[in-house]
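Only one protein chain is missing from this complex, and each of the others stays in its spot.
Here is chain A:
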Amino acid sequence: MVTVNGQQEVNVAGKSVAQFLSDRQAPIENIVVEVNGNIVHHSEFDTTILKTTDKVELISFVGGGR
């Protein structure tokens, strides 16, 4: 199972990072994705496929105010 923020998750392996984030309804533009300690850049979301041994960390940001 793929590990996401320390939790093992089913139905993630085999998906692209883009599909994985879309399934979680995550706000893609506010998130930085790390897989096995390396940042997956936004331009690589479609082509990076998650494997069962992968450890994914989602670094997400919330807004301030103008």
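Points worth noting:
Operating definition for what follows: contacts are C-beta pairs under 8 Å (C-beta built on N, C-alpha and C of every residue); 3 or more make two chains touch, one makes a residue touch a chain; residues count from 1.
The definition used in the following text is that contacts and distances are computed from a predicted model.
The chain absent from the displayed complex carries the UniProt protein name "Thiazole biosynthesis protein ThiF", chosen from "Family III CoA-transferase subunit", "Thiazole biosynthesis protein ThiF", "Putative monovalent cation/H+ antiporter subunit A" or "Isoquinoline 1-oxidoreductase subunit alpha". For chain A, the list of residues touching the undisplayed chain reads 27, 29-32, 34, 37, 39, 41-42, 57, 59-66.
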